[in-house]
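As you look at this complex, bear in mind that one protein chain is not there, while each of the others sits in place.
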Amino acid sequence: MLRGIHPLLGPDLLHALRSMGHGDEIVIADGNFPASTQGPKVVRADGLGGEALLEAILTHMPLDTYAPAAAFRMAVVEDPDRLPDICRSYQSIVDRLAGPFVIAPLERFAFYERAAKAAYIVASGERAAYANILLKKGVVRPEQD
Amino acid sequence: MLRGIHPLLGPDLLHALRSMGHGDEIVIADGNFPASTQGPKVVRADGLGGEALLEAILTHMPLDTYAPAAAFRMAVVEDPDRLPDICRSYQSIVDRLAGPFVIAPLERFAFYERAAKAAYIVASGERAAYANILLKKGVVRPEQD
Amino acid sequence: MLRGIHPLLGPDLLHALRSMGHGDEIVIADGNFPASTQGPKVVRADGLGGEALLEAILTHMPLDTYAPAAAFRMAVVEDPDRLPDICRSYQSIVDRLAGPFVIAPLERFAFYERAAKAAYIVASGERAAYANILLKKGVVRPEQD
Amino acid sequence: MLRGIHPLLGPDLLHALRSMGHGDEIVIADGNFPASTQGPKVVRADGLGGEALLEAILTHMPLDTYAPAAAFRMAVVEDPDRLPDICRSYQSIVDRLAGPFVIAPLERFAFYERAAKAAYIVASGERAAYANILLKKGVVRPEQD
Amino acid sequence: MLRGIHPLLGPDLLHALRSMGHGDEIVIADGNFPASTQGPKVVRADGLGGEALLEAILTHMPLDTYAPAAAFRMAVVEDPDRLPDICRSYQSIVDRLAGPFVIAPLERFAFYERAAKAAYIVASGERAAYANILLKKGVVRPEQD
Amino acid sequence: MLRGIHPLLGPDLLHALRSMGHGDEIVIADGNFPASTQGPKVVRADGLGGEALLEAILTHMPLDTYAPAAAFRMAVVEDPDRLPDICRSYQSIVDRLAGPFVIAPLERFAFYERAAKAAYIVASGERAAYANILLKKGVVRPEQD
Amino acid sequence: MLRGIHPLLGPDLLHALRSMGHGDEIVIADGNFPASTQGPKVVRADGLGGEALLEAILTHMPLDTYAPAAAFRMAVVEDPDRLPDICRSYQSIVDRLAGPFVIAPLERFAFYERAAKAAYIVASGERAAYANILLKKGVVRPEQD
Amino acid sequence: MLRGIHPLLGPDLLHALRSMGHGDEIVIADGNFPASTQGPKVVRADGLGGEALLEAILTHMPLDTYAPAAAFRMAVVEDPDRLPDICRSYQSIVDRLAGPFVIAPLERFAFYERAAKAAYIVASGERAAYANILLKKGVVRPEQD
Amino acid sequence: MLRGIHPLLGPDLLHALRSMGHGDEIVIADGNFPASTQGPKVVRADGLGGEALLEAILTHMPLDTYAPAAAFRMAVVEDPDRLPDICRSYQSIVDRLAGPFVIAPLERFAFYERAAKAAYIVASGERAAYANILLKKGVVRPEQD
Partner (left out) sequence: MLRGIHPLLGPDLLHALRSMGHGDEIVIADGNFPASTQGPKVVRADGLGGEALLEAILTHMPLDTYAPAAAFRMAVVEDPDRLPDICRSYQSIVDRLAGPFVIAPLERFAFYERAAKAAYIVASGERAAYANILLKKGVVRPEQD
């Protein structure tokens, strides 16, 4: 553990977040997501919920203001307009920690394709359905250290 | 995730517990324990509390009935008679899931020495002080599957 | 060995099943299947029969209810309508442990192609002919732990 | 699988047996043996019984006629004179396949010490208690191919 | 060495043959074949002749009866009708150990292309020219153990 | 880079500091220190000065209040009473960021021996002589995150 | 450290530069560049500025006089004609150490594509925006040693 | 060192040459060639001249008499008819040790493309310009041992 | 294969012999020797006889003239004065290729101890009993290339 660094970020996740640069993407995958077969390196976070991880990551990682969208969630299959409670909660964490970014829905297989190009997938233990979220890292400016 | 298996046990921790045999030992280390310098292989469990991990592990792993003691905690430095709340809680989890085993105190450096010979150390995110516990695996009998 | 976990699942197979997510596929290959040249990671299970392995895996892994089919077998070459005894037995294990899924036949080379995209191949010692089966993992819900 | 070679011997176990020479030792460990912490390389054989493995190994590997004893079992703790049924069965397999060798008992911790110096440990799924056996490889003569 | 197993098959070659399944291919390459640049894993057999290796392999590995041809040799460049003595010898070993299979000639570069897709290449020390042979593994039936 | 984390800490150094626990030690070695032959894992920091690294590390890592001393420097050979300017500067950084700890001098070869048991050595580019410092990590309490 | 070699070049960066040949390219990436996801091997230089690294590298590495351009910078998004101060500074270092080469601007994503084919990316800690520069190595002639 | 084997051939280069077969190619690259980014495995020979290496290699490796050409050099850019002195010297070594083979010129980028498909690149320290040569291995006949 | 180099020496054995220096030792082990558990790196030579390997090695490797003895064989257990035929044959190969060296007998376990300190063990397929020989490499002088 370290002073001033969110305690949920272990050595491997810290290493991952610090290695990422502007435009790199990271997925917080729920407990049912096929994390280890998509291709990106996987950081295990078994037992941790999606909201706690999102809060920990956004405490230190800004989202990308250059891209049209910087946060994505998996849309509900056959009910794309529904917004699951967990995603509503994700949005309020984004609002609070990252700024005015809307988490955009992506159809299930489109989400898989984008996740396959991410830099990392964090395999959480989140039990809620459709609790996957993909984040695009922004620029860290000197005054933010 | 799998049906009938405690969800906190990720792939690496399941592999570790399943590989262990009669008499092998595993440490649940708190967030300040020097887990990676003691020697044994480390399974990271950042963000997880000690009680949740103990409950998950004892759900599937029996303690050793052949040895004089099968669970150990680190004694409080300069106050060896004190029983921290977290350890009281550990004892009740052991009582409930493992049977009549008393968690024996070990002086801090004696605990390090024993941890150095364990099969695995689980590096938890437990924030309470003196929240380290060492468990000795028992025999699994056919009727326990 | 562990309490409450099927004893046929060794450390590597448990790690594999726990790492898989919704939609990932695993092949139980018979003793003549070219397991190590298809591409996926191989878990050796020499000496174990296909039925025992299927029973062990389905004890803990649900099948995918989202996909049109979630279990496949290799069809008999030049006699695609024949249902080998071993496959009839596989079907009754699926019925008992996984629910109303029909094991769909796939032509030999189509089976190879699908196996090549699986997450894992379990190389069993099953001696019966056409005793290969491919399973697609489903979602594990919190009430199933 | 291969013609004329016992089917229980998978690629890794065949490699192990073929690499061993005169005087090298191999342990068939039961399902509760702490196989992965003794030191020697481990060949997993989850789900296989001790008798089947012993039969498979002795089909191809001779025992050492130069040493005073070439097969050892773990003695029952606190009842060293008892011969468990599984060991009686082991003895009859040795009699039939290896020749006039008596399986000698070794006290539990003496058995661990000797196992720690073996070339390989085969981690079987044998459920019987005290079902560990250690074998010392003999010389293969040209007429035995 | 092991009883009942051809002594020319060392640990690595045994491992390779045992790992192969129905339809997998292996090349016995002569001493001038570019074994290490074709792609497949290479098992070195420097100093061994092609006939001895073919005899050792066919003692334990059946050829594929499902495919139109299951053994191939490299045709003589600019004299495709010529049958080198070594190939005539290979044919008689196939006749004796594998059954009624004709070793089919393949043009030099077609042979390279097929070898590049094999499971293994055995790099022999055979000095005769055009002494390369590719074998396709068949099914091992229970009565053949 | 990350918000709220000192920018001099790259991925490997962050990983190292986060992996360390109570009592683990880390050396900031000057440019002439034999960092790669002492044994501990080395994190390269070529081109960075000792003061900048010390400031970056102490921003997030507390020193050990349990031990009699938690910071050590290499004493000047043949002039052990001299306090080099760089060490005076190190002391003021410790005063400001870590609290009332005195950096204790260690004779050159005693310093090497202690460095050999550290968890990590940071190989800086510091050009000043005798600019090596060893730090012992303390406990991070929940209120310090 | 070594005599006559720029001290900012640590073992890994020296190894990289010495391994490169005529026409190979290296990127000095600023602190926000997605260095680890482009493909090339990464040399970490956290905490070092772009100008210091450029000076260190050009002290020992000549630029390519055969190619139409041998140094490239990332153009400002939506303001391609602007020349950031840091790039003006880079140009003066190139003028002084490498000779008459103009640092050519490349559109952001074209720069990423070219960086993906470089031999190495040096991940600096440069905080200025648009501070990425790509260098193409020239021929070293005997009289330049 | 070994009796009867050219002393310039170290363990790695001997291993490379011995592993190559009929038709495999090896490049002797000059000191400015981008050896490590072309793809083939690299054997370092820093400090050695091209002529010495060519002599050492051709002492033991025959050229390919089946191919239309078996030795290639990089043609001078913008002056393809010029034959550099070093290449004239290479030709005389080929004449003396390998037989009547003409070293054929290849345009610079065509040479790179062919080098990228070679089995090995030897990175020499040759300082002359255009001192790269690519050799195609021939058949070794029994009488040549 | 290579011109002028004994064809039995494959890439790995050539690499081993070339890496060895004055005083390093190599064992040619017979088919029953426990080659892989003594410690040294093993070069497999399954199927090759001891005499052929000894001839191949001594063709290129001189024995040590500085040491009191430079070749050793395993003495016959319980009959140390007997000189097995294979050893008589080894002696005549040494006489012919290495010079006036007497192969000295070593008691079985003393031979194991010395073999454990050798640089390499060549695991031959020699079937004769007591066919192990240990060789100490000598100095190669320039006139011997």
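Order of writing sets the chain letters: A, B, C, D, E, F, G, H and I. Residues in each chain are counted from 1.
Here is the rule we go by: a contact is a pair of C-beta atoms (placed from the backbone, for glycine too) under 8 Å apart; a residue touches a chain by one contact, two chains touch by 3 or more.
Since we're looking at a predicted model, the values are computed, not measured.
The residue from H:D12, H:E25, H:E51 or H:D64 that touches the chain not shown here is H:D12. In the full complex, the hidden chain is touched by chain I at residues 19-24, 66, 119, 137, 139-142.
Residues of chain F that touch the chain left out of view are 29, 31-37, 77, 127, 129. Contact between chain H and the unshown chain involves residues 1, 7-13, 31-32, 44-48, 52-53, 56, 123, 125, 127.
Keep this in mind: only the chains that are shown with their structure count from here on.
In terms of the distance between Cα centroids, chain B is separated most widely from H. Residue numbering shows that chain D and chain E use the same positions for more than half of their mutual interface.
By number of C-beta pairs in contact, C-D leads when C-D and G-H are compared.
If you average the CA atoms of chain B and of chain G, the two centres end up 51 Å from each other.
In chain H, the positions touching at least two other chains are 19, 140, 142. Contact between chains, as defined at the top, is found for A-B, A-C, A-F, A-G, B-C, B-D, B-F, C-D, C-E, D-E, D-I, E-H, E-I, F-G, G-H, H-I.
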